[in-house]
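Only one protein chain is missing from this complex, and each of the others stays in its spot.
So, subunit A:
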Amino acid sequence: MNAQTGTPAAPARIGSVSTGAALELRGVQKMFGALAAIADVTMTVASGERRAVLGSNGAGKTTLFNCVTGDFLPTSGTIRLFGEDVTTFPAHERVRRGLRRTYQISLLFGGLTVADNVYLACRGVSRARFSMLRPRQGDTLLSRAEELIEAVNLTDASSTMVANLSYGQQRQLEIALALAGAPRLILFDEPAAGLSPTERGELVRLLTNLPEHIGYVIIEHDMDVALRVAESVTMMHNGTVFKEGTPEEIENDAEVQELYLGDGHG
């Protein structure tokens, strides 16, 4: 639902900007010793698509993210990003192809200011990563960093050390880092965790107002948030894809309700 207009915005976008697969997983498996954290996961996310990945704790959602981002190399299977096989690519190479992510537990640079965190994120995908020259006034990356800070409502905290931010502000900053550069697909790992109801409303507004060419996959336990910001849903259970469909289909599925949502939902 679009927080500003109050209308369900997401379903209307299904297929409207799909110009090919942003992410294709084929038979992806990740073993930790004898334990299969994810097994034979096959899934396609179209360009610009907004997908929620749901499942109980231990279903393998974050492991799936880690395999996509390159934090973990899958034990078997292939991962294609915008048509390119990136299965063995290191994390930074995938980022340079338009992939971004946020983390379940904020991974920020507590000793740097908000502005420096976002500036670093902008630098990471620019050509001048190794520059030994300080940015000058009018540096386009500085301007871009300021825009991102404004987009996540952190302008007043721009020069605050990240360690001194509230938890909610740190989650907002996580999103700003993910938006730096030119993202084409963002993986959000429980972005609403620990946020107040007001902050969750802000998050929904932010996600639904992202430019159409930016697709995302979101892991979220708050069903209200997940189903409002996603066009499609993948349910995971015990490391496998259990069901796929639209938010309405998933919400009304008896098996899903029994496994995950509980009888009282809806």
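Heads up, the rule we're going with is that a contact is a pair of C-beta atoms (placed from the backbone, for glycine too) under 8 Å apart; a residue touches a chain by one contact, two chains touch by 3 or more; residues count from 1.
One rule holds in what follows: contacts and distances are computed from a predicted model.
Trainee: Which choice in "Leucine/isoleucine/valine transporter permease subunit", "Carbon-phosphorus lyase complex subunit PhnI", "ATP-binding cassette domain-containing protein" or "NADH-quinone oxidoreductase subunit M" gives the name that UniProt lists for the one chain left out?
Mentor: "Leucine/isoleucine/valine transporter permease subunit"
Trainee: With respect to the chain omitted from the figure, which of A:23, A:148, A:180 or A:218 is a touching residue?
Mentor: A:180
Trainee: Which residue among A:111, A:138 or A:197 touches the omitted chain?
Mentor: Answer from the full complex: A:111 touches the omitted chain.
Trainee: Considering the complete complex, identify which of A:31, A:91 or A:259 is in touch with the unshown chain.
Mentor: A:91
Trainee: Which of A:30, A:61 or A:123 touches the chain that is not shown?
Mentor: A:123
Trainee: In the complete complex, which positions of subunit A touch the hidden chain?
Mentor: 69-71, 90-92, 95-96, 100-101, 103, 107-113, 115-116, 119-121, 123-125, 128-135, 142, 158-159, 161, 177, 180-181
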